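Quick notes on the structure that follows.
Of the protein chains in this complex, all but one are displayed in their positions.
Take a look at subunit A:
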Amino acid sequence: MTANSRIWHLVLILAIFSAPLVIMYVYQVIDSIAQPDPGSLVPGAIDLSNWRFLWERIDTGRPSIWVVTFNTFLFASTTAFLVTSLSATAGYALSRLNMPGRPYFLGGLIILHAFPTITLIIAIFIILQFLGLFDTLLGIILVKAALELPFGVWILKGFYDTVPWEIEMAGVQDGASRLRVWWELVLPQVKPGLFALLIISFLSGWSEFVLPLVLAPGSSTQVLATFMNAVIQDDATADFGLFKAIGMFYSIPVIVIYLVFQKQLMNIYGGGTKG
């Protein structure tokens, strides 16, 4: 009974502290599909006109929402794929191969991960300009992937560290090359880590705002974050209903991914030590 009552206390405290967030989300949904009376918290008639961006252009100067969504998806998924595949090899090397300067490399990874991106933005801008990748999706994909890599390498190194050496030794004794041992015997053991990293870097790419804003400002490379920014920014009278509806649209994939892949995402914090 005491345990139960303690849980009730927790629930109450959590409810109080998360109420503002929950209320915000509730009104996000309500306001996107209803016309509120001024000054009233009670929604009036249902009105779907805020969602008009789905079937028409909200004004002529802007790209269609579907092009923008496709851009965002391309940006996030390519980044996730790049980060995961590079981390899979780099993490293995750092975990297993006895290369010179390994401790410094590992320390460097942590520093890079902690480094605030925004302080690098001018240098990155100049590099992209020089390479002719400014205002292209490829440019921001490369930049985003590079900035996500330290985290990914570090996480996957941790997963590789839990794979017993003997499995690799056994593979070599069975006649397999090192490459084959890695691909067929070791990689399957870190699958939970690969999967979690794939999802996390996809979500990170999906919500990226600063890099596209600064490095790909053109309308043909717009992603949802910069699209929303533009909608709220340049109208004389801001259309908050429209803004909220696009916000909803933007967050639906994130919510779905979290609901579907919760278990895999938790893996990354468990360190992948499940037997």
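Throughout what follows, contacts are C-beta pairs under 8 Å (C-beta built on N, C-alpha and C of every residue); 3 or more make two chains touch, one makes a residue touch a chain; residues count from 1.
Assume contacts and distances are computed from a predicted model.
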Looking at UniProt, which of "ABC transporter domain-containing protein", "Alkyl hydroperoxide reductase subunit C/ Thiol specific antioxidant", "Nitrile hydratase accessory protein" or "Maltose/maltodextrin import ATP-binding protein MalK" names the chain that isn't shown? "Maltose/maltodextrin import ATP-binding protein MalK"
Given A:L86, A:A176, A:L213 or A:I232, the one touching the chain that is not displayed: A:A176
Hey, which of A:P20, A:G39 or A:P164 is the one touching the hidden chain? A:P164
In the complete complex, which positions of subunit A touch the hidden chain? 164, 166-167, 169-177, 180, 185, 188-189, 275
